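With one protein chain withheld, the remaining protein chains of the complex are depicted in position.
In order of appearance the chains are A, B and C, and numbering begins at 1 in each one.
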Amino acid sequence: MVAAAPTLKYDIKDINLADLGNQRIEWAGREMPVLKQIRDRFAKEKPFAGIRIVACCHVTTETAHLAIALKAGGADALLIASNPLSTQDDVAACLVRDYSIPVYAIKGEDNDTYHRHVQTALDHRPNIIIDDGSDVVATMVKERQEQLKDLLGTTEETTTGIVRLEAMFKDGVLTFPAMNVNDADTKHFFDNRYGTGQSTLDGIFRATNVLLAGKNLVVAGYGWCGKGVAMRARGLGANVIVTEIDPIKAIEAAMDGFRVMPMDEAAKVGDVFVTVTGNKHIIRQEHFASMKDGAMVCNAGHFDIEIDLKSLATMAKEVKEVRNFTQQYILENGKSVIVLGEGRLVNLAAAEGHPSAVMDMSFANQALACEHLVKNQGSLEPGLHSIPADVDKEIARLKLQAMGITIDSLTPEQIEYMNSWTVGT
Amino acid sequence: MVAAAPTLKYDIKDINLADLGNQRIEWAGREMPVLKQIRDRFAKEKPFAGIRIVACCHVTTETAHLAIALKAGGADALLIASNPLSTQDDVAACLVRDYSIPVYAIKGEDNDTYHRHVQTALDHRPNIIIDDGSDVVATMVKERQEQLKDLLGTTEETTTGIVRLEAMFKDGVLTFPAMNVNDADTKHFFDNRYGTGQSTLDGIFRATNVLLAGKNLVVAGYGWCGKGVAMRARGLGANVIVTEIDPIKAIEAAMDGFRVMPMDEAAKVGDVFVTVTGNKHIIRQEHFASMKDGAMVCNAGHFDIEIDLKSLATMAKEVKEVRNFTQQYILENGKSVIVLGEGRLVNLAAAEGHPSAVMDMSFANQALACEHLVKNQGSLEPGLHSIPADVDKEIARLKLQAMGITIDSLTPEQIEYMNSWTVGT
Amino acid sequence: MVAAAPTLKYDIKDINLADLGNQRIEWAGREMPVLKQIRDRFAKEKPFAGIRIVACCHVTTETAHLAIALKAGGADALLIASNPLSTQDDVAACLVRDYSIPVYAIKGEDNDTYHRHVQTALDHRPNIIIDDGSDVVATMVKERQEQLKDLLGTTEETTTGIVRLEAMFKDGVLTFPAMNVNDADTKHFFDNRYGTGQSTLDGIFRATNVLLAGKNLVVAGYGWCGKGVAMRARGLGANVIVTEIDPIKAIEAAMDGFRVMPMDEAAKVGDVFVTVTGNKHIIRQEHFASMKDGAMVCNAGHFDIEIDLKSLATMAKEVKEVRNFTQQYILENGKSVIVLGEGRLVNLAAAEGHPSAVMDMSFANQALACEHLVKNQGSLEPGLHSIPADVDKEIARLKLQAMGITIDSLTPEQIEYMNSWTVGT
Partner (left out) sequence: MVAAAPTLKYDIKDINLADLGNQRIEWAGREMPVLKQIRDRFAKEKPFAGIRIVACCHVTTETAHLAIALKAGGADALLIASNPLSTQDDVAACLVRDYSIPVYAIKGEDNDTYHRHVQTALDHRPNIIIDDGSDVVATMVKERQEQLKDLLGTTEETTTGIVRLEAMFKDGVLTFPAMNVNDADTKHFFDNRYGTGQSTLDGIFRATNVLLAGKNLVVAGYGWCGKGVAMRARGLGANVIVTEIDPIKAIEAAMDGFRVMPMDEAAKVGDVFVTVTGNKHIIRQEHFASMKDGAMVCNAGHFDIEIDLKSLATMAKEVKEVRNFTQQYILENGKSVIVLGEGRLVNLAAAEGHPSAVMDMSFANQALACEHLVKNQGSLEPGLHSIPADVDKEIARLKLQAMGITIDSLTPEQIEYMNSWTVGT
């Protein structure tokens, strides 16, 4: 370990938390064998020599491993928080002290600080932006057009960010390549489904300690994240209700055995609500008004706009903290609504975010997407690009190996059969 | 009902089964409200006036509704069986007698008969082929090139058939449009997963009456069909083992809580085996040799080549029928292997195929795919075409309605948000 | 095999079905290793030499193995059907022809025939009655008091029968020992839960072929049978609703993730109804009146009184057979109710009853309970007796062995610890 260079600039909570951070980062590493192999290769090949990378991510133990891998690959990397509540201050401290990686992230930072950090990140003049929700990219497009010439491209790993990038592309402002990490199978199948599934419920446990068995749990949105939350909530004994706007996903939910209804009806019967839509104001005034006393609402979607807390605040005569990360809004009608994690990602606000085992694959995609941008600089069209299928499969193969699982491979006869159309019944 | 025209030609088991067929077709109709609506519209609009359609399908009560809908739309339709064991003879009889639709299908027909029926179908000089496994299409390409000029296109609803069409396209022989019904969300999400899932287990029940609870059930292949079988087998208390060749699907299976291993190992511990890969010789000599005494093998993939029965026959000193659709191969090593439904689709051989509720959506796609070929004749490129997304969603919407389920729709504010990229954290 | 003695009397459908019966009985034997071991021992020890046994059971392939075991043990055994719809006529034929066991049972027999058979059974002057629902025992108590002096005791394996025996005991008429087979752990944990669970759904599949995924399935009663049906229905994708009268079972159902509500409400939303309460008129006029069009009702409880079909008949303007074992009652209000298996045990009426693997343990209990009555004749008090715990565990041990499962045993240190109270924190 290298002591922080005397000139290293950073903005974190407390450098003295570094020991704890170091211990926790090491722990997370136990479940991240794929990223470890990539880091070892990067350390030899130095693909990022001379490349400035800004990563705007949840500053967690897993992100630490991504940052360390990039740095091992020669990158001049800088890290900022993608969310005011998700920063783990001990991790930030360790990255600064032990890895000399500049970090700008403080748990609980206000919006001004967040935006100042985004500006600091842009001041770094990145060649690559690893974004999480597309805020840094959007800011650069809006405010720093002159820097775009240095940008090799960006990578994005959230559904929310991809939707924004698509909107930017439609508006003609996405003039550089953007790697769609979210669409890699080894990302969204696992991170969104199993990661969000478990960690969201973990967040609810830590925030409330309530028994889920016998509760009506409403999941808004039946995308990969919603499927994960619904599956795990049922696994814990909840009676799950799904709300959707897409008729295909709605039938899927019904045939998976869940009740499907509009939020207007769900609001009346739910005990716990989880929004995972990527859209805004999914739970709003009319819904709060019809909820049962003591209903709990939380969000596992990227931004904190899925629950319309501003409206809730106007309906409340009192707001009080009843547990850590848990606030009770006492409404004029005498009933209470309990809000977890201020409507921010509950798995990061109240728990520790996605378990390392899934982030291992997600961040392997991030690391390889960055390498792809470097290797193919000049030849990638502007717009969204998928992770190459062989990269995706290779990550899966490394992961299986680490899990100790062996699988079959096609026999020559089978390969021939799959390529032929003349053999029939 | 109209009596069969005196000149109608057909090849079926027994016209006297028509009453039973009629009763059963009516029963299936209760669960097929979407296709019913399409049929009613077809009856008014006659989109198929003057169009000859050949449908090569499993001749079941659900297929009857598809054929009747096409005929109602003005088509000159002819029906042949896509599988020697799946024909429901009473349905064939009813279609001939009550709907004057020529049918060439007899349960248990031999290969010669099957191939003769394919030739009869081609003699019909079809403008559209609704295929199931691409046998009719492949035969036309191989043997009747001169008829291709009359062909508006084909539709295909199995994964197996799509793989063959892709191989034909690669070989440059797919010179006409082929509608990929299998890839419609309202098809493969439901038919492959929930349909194959339930009906495969139903087939195992009817063939064997064994208790699944406590049995090791091996599913070869974790595609949509395999996912369905695995999910339902676990729901019935089996301990499910998955074999795969794709590392991504393999991790999915593991994270869904199943054991994943190569068939070599699974062969030793399995009590019941189900192949759903679309490939050949998934279970072969080396596997039979290491199976437990009394192990049961069956197939839910399209063709009867997934289990290498020829090899098994060479290993057996005796084969005896132990129940309907159930044969015991007594091996030289003294142990027995039990084969269900002769290695053909067990859900069609031993049970009644997919429940009507899923075929409703699959066949709605088929019907609308045929209409699409007619409406867009001349303008569709050769090769595979997806079902248009709005058709897919419309089918889902009609189905939800029939299920009595209401869902949310986007507010104006939400639509605006989804199209914007400038609003961030 | 022994040809039927020329003087053997019996009342069955058709002796020529014996070959099929023989084949199917042999098949069932594959899953009944425990009863097989008991039968082998009985054949050596002849515990029933000179003992007349009447068995009133569902005449299935599994019951055949019980009857054969008793006969192997020297019993003069006679078999009658416990239910008019559950008899498998081929099995009856085989028992008569190949095992010289007199059988009085015809599938679809009317009530008069059923009662005549009960009288025939009593004419056999049984020393032991194996009863199923306590009809034979109740008839003897009511009409043949003079035969009680020859009765060593009875065995009973249904919850329904046990409730009746308890009522008889309260009324002071149970003057002989009755072995409570139902309460053996190796009986009700498995037969009632996993057996009824799977076979009830199998019955629904065969009777209707409907897709369960996405349907609301209402289970009336959350005892062991109800738990099994609910668990398996959810495993097949149904959204399960439970009705109960016992508050403890109701909370259990809720915490298992099911909706719990009164039948009045459930009647309005259910697509499929299954009664498993052991009580009468669970679904009655007021419920039929509020059901959705096309609602399906069936019963998996012992007697055919759980669904009030008489009331339904008075509400109907037409009743028609729509599939085998499936009748459509068209009500005056224009809606239809579909009744499966005439309200009798749907798993026996439309499918093949409990799978052999569970009946293996249930009938092992029956066989050993009979032996217990003989061995302890004279020393057993009148009233209900449990199966001795060591018999119960021994059956479990044999079953595990047959399943190829090894388990732990207590170390000496652990045994000492379990018997001590002085060692604490």
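Please note the rule applied: a contact is a pair of C-beta atoms (placed from the backbone, for glycine too) under 8 Å apart; a residue touches a chain by one contact, two chains touch by 3 or more.
These figures come from a predicted structure and were not determined experimentally.
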Chain not shown: contacting residue from A:Pro47, A:Pro102 or A:Gly195: A:Gly195
From C:Tyr104, C:Tyr194 or C:Phe273, residue that would touch the chain that is not displayed: C:Tyr194
Subunit C, residues in touch with the chain not shown (by the definition above): 82-84, 111, 114, 133-135, 138-139, 142, 163-165, 167-168, 170-171, 185-186, 189-190, 193-194, 243-248, 250-252, 254-255, 260-263, 265, 279-281, 303-304, 392-393, 396-397, 399-400, 403, 405-411, 413-414, 417-422, 424-425
Contact footprint on subunit B, counting only the chain that is left out: 213-214, 234, 237-240, 251, 254-259
Missing-chain contacts mapped onto subunit A: 23-24, 26-28, 30-31, 194-195, 197-198, 202, 205-206, 209-214, 232, 234-237, 294, 321-323, 351-352, 354-358, 403
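The working rule: only the chains that are shown with their structure count from here on.
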Same-site or different-site touching of subunit A by its copy subunit C, using the half cut: same
Fitted rotation between subunit B and its twin subunit C in degrees, CA, nearest 5: 180
Subunit A and subunit B, separation of their C-alpha mean positions in angstrom: 38
Intercentroid distance (Cα basis), subunit C paired with subunit B, Å: 37
Multi-partner residues of subunit C (at least 2 other chains): 211, 213-214, 234, 237
